[in-house]
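Omission of a single protein chain aside, the complex is shown with its protein chains in their original locations.
And now, chain A:
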Amino acid sequence: MIRILVSDAPIDLGEEMRLAGDDGALATFTGTVRADDGVSELMLEHYPGATERALQALAEEATGRWSLSRATIVHRVGAMVPGDRIVFVAAGAAHRQAALDACAFLIDRLKTDAPFWKREQVGGQHRWVERRDSDDASAAKWQH
């Protein structure tokens, strides 16, 4: 079972945990907005349609590779402030290693495969977040 949600509403962790289920092992990752360098607001832009398609493909790949019972990817878009949840991923499987590996795969590859862009507000200025080489390296380690 796959759950994909891209929304400007806050991520309800309790509800997502409930939907993510418990089929023996459940691994989850939650990302939140950091207040790095005085960031006061984070704007998340995405490519409607293409984003959901990319996340669906990613969840299907993880489900096939680790025989997951459930894969969840929830990503918030729009304006956020430090402390807000940006992303929640969950992998449910019969055993822990599959759940843990699939969860790491989902968040690593989400960062390189899904069309989202972050814009930070610092003081009166805004700046687009640059891609980090370490993100490419984290995603590449799953290519085998």
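Keep in mind that, in the parts below, a contact is a pair of C-beta atoms (placed from the backbone, for glycine too) under 8 Å apart; a residue touches a chain by one contact, two chains touch by 3 or more; residues count from 1.
The definition used in the following text is that contacts and distances are computed from a predicted model.
Think of the chain that is not pictured: of "Molybdopterin synthase sulfur carrier subunit", "Carbon monoxide dehydrogenase medium chain", "ABC transporter permease" or "Thiosulfate reductase", UniProt labels it "Molybdopterin synthase sulfur carrier subunit". One chain of the complex is left out; on chain A, the residues touching it are 31, 44-47, 49-50, 53-54, 75, 86-87, 107, 110-119, 128-131, 135.
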